[in-house]
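Note that this complex is displayed minus one protein chain, with the remaining chains in position.
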Amino acid sequence: MSAPLLEVRGLTVRFGGLTAVADLDLDVHEGEVVGLIGPNGAGKTTVFNVISGLEPATAGEVRFRGRRISGLAPHRITALGVGRTFQNIRLFGALSVLDNVLIGEHVRTSGGLLDVLVRVRREREEERVAAARARELLEFVGLGHRGPERAGSLPFGEQRRLELARALATGPTLLLLDEPAAGANPTERATLVSYIRRIRERGVTILLIEHDMKVVMGICERVAVLNFGRRIAFGPPEAVAADRAVVEAYLGAEAS
Amino acid sequence: MVEWLAAFWQTYNTLVYLLFTHAILALSIYITLNTGLLSVGNAAFAGIGAYTSALLTMKLDLPFPVCLAAGSAAAGLVGLAIGLPVLRLSGVYLALATLAFGEVIRVVFLNLEVTGGAMGLNGIPPKTELWHLVLVCAALIYFFERLRRSRLGRTLDAIREDEVAARVMGIDVVYYKNLVFVLGAMLAGLAGGFNAHFTFFVSPREYGFGPAVDILAFAVLGGTGSYWGPILGSTILTLLPELLRFLADFRGMVTGLVLFLVIVYLPNGLLEVPDVLRRAWRRGAKP
Partner (left out) sequence: MLAQQLANGIALGSVYALFALGFTLVFGVLEVINLSQGAIAMFGAFFALVAVTALGTGIYTAMALAVLGAAILGVLIDRLALAPLRARKAPHLAPMIATIGITIFLTSLAQGLFGAQVSRFPIGLVPIRIFEVGPFQVTQLQLVIVAIAAGLMVALLLLLNRTRLGTAIRAVAESPRAAALLGIDVERIYLLTAAVTGALGGAAGVLIGLSFNAISPFMGEPILLKGITVVILGGMGDPKGAMVGGVLLGLVEVLSVAYLSSDLRDAIAFGLLFLILVVRPQGLFGRRQARKA
């Protein structure tokens, strides 16, 4: 087996006295869809925040394509090919749908102060290419007709899809999806699952946080279960679902 | 007619110059506000530009453009030096830090020998001409219009809207914040340089807390939804005291009241007025 795309080794994150993530090991291989599940407060989003550079690790490290990325600034990590979405949707609400995706293309474009001042032609060409790519991504998530609208005015499900398009615009090899189906109704949920499948068909590796077991079982090749910051199981969905520790900690908690 | 114009210019040329330099100052704070940074240090940066360029003119008699550029660059350099530590702060803390910075600079002017202490510098040769100001303002409008539709402009919008999301989009937020901070400082320094060369003198008073607040008021009054807002705000607040001359010492009350009413009732500034009227009209149309 080749070296994993993402390696998390001994990751520990503490906030004051609280341990959010404890000694976590995780690896994601190219082309996989891996699920990260666990009860609320299990530390899943913290894991994402560390991988994307928003929060520092207390101990341990994260490697991406063999290169250590823990400790790098978030924009550097994004530039290396790690994209993400947020559980609570963080679009640039006052800006247009198209601008949101164009901002996602930040690392793939280069226009700066000089382009604004003098290099008008070069800048125009870059803008044209970027806008074409952005429109293609909007088509891909079914928002082709929404380009000029205010991102904040879109209905909830479309905001989720816009966040997908924006994250894809950064050109990720690995995409971290933080509960992409949270708060969605069953129809929207099915739509989102189909988008995740299609994103994977584009060759993007996916690490997915999800509560809905049906979603997880349906699309994940492997599932890691977190409880109180610790990994209590990791493997194929069927094996994990049968694991007693998981049933007690997670499914048990869900049922009660 | 020609005589009337000549007489008008005689009386009001300073006011016309002020309209332009205030517009530049308003744009200097707009560029940081538009990125979500409330920096109120621009009066101090204008002061740095004013003193630097005036001293170069008076002591070395360098060509005017060189003096202006040096004043602007000096302000930019100071901005660069304090930007890194200060821009880690956000919201009111950034506002207070830049306010403190402004006071430090004012006290420095007040105590340095080369800046002439409390008396400031007198007898600066008048070198600013109307066309300089028109040209600079036109260039700035061109710049802000291009910025609005550029990658850089979008990047700044993103930082203002949601800093965390912007970072995850691959935006080097620290770099861009410093960039706009320095640009704002340079613009303010340029305005200060122009100012010094038509008012004949500079003193620490002109670049203290009061003027810092005035510059902020320009932007707030007009609104920061577009670069026209600050220009509109600076124009109104520059003309208002002239129009209200008959109120003598009470005229500041009108300025204060206008600022207060706008922030309470028109949070997006005067630029919002057409929208508000349209909404009111529509409400009136269908009772």
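Letters A and B mark the chains in the order given here, with residues in each chain numbered from 1 onward.
We take it that a residue touches a chain if its C-beta (ideal position, glycine included) is under 8 Å from a C-beta of that chain, and two chains touch if they have at least 3 such contacts.
Predicted model, so just to flag it, every value in this text is computed and none were measured.
Touching the missing chain, out of B:92, B:114, B:243 or B:280, is residue B:92.
When the full complex is taken into account, the listed residue touching the unshown chain is B:263, out of B:15, B:139 or B:263.
Set against the missing chain, the residues B:3, B:61 or B:249 yield one that touches it, B:249.
Note on the undisplayed chain: of the listed residues B:20, B:45, B:64 or B:101, the one touching it is B:101.
Contact between chain B and the absent chain runs through residues 38, 85-86, 88-89, 91-93, 95-97, 99-101, 103-104, 107-108, 110-111, 209-210, 213, 216-217, 220, 248-253, 255-265, 267.
Methods note: only the chains that are shown with their structure count from here on.
Annotation: 41 Å between the Cα-based centres of chain A and chain B.
The residues of chain B lying in touch with chain A in their complex are 143, 146-147, 149-155, 157-158, 161-162, 164-174, 179, 183. Within the complex formed with chain B, the chain A residues making contact are 52-54, 73-75, 78-79, 83-84, 86, 90-95, 99, 102-104, 106-107, 109-113, 115-117, 120, 123, 126-127, 130, 166, 170.
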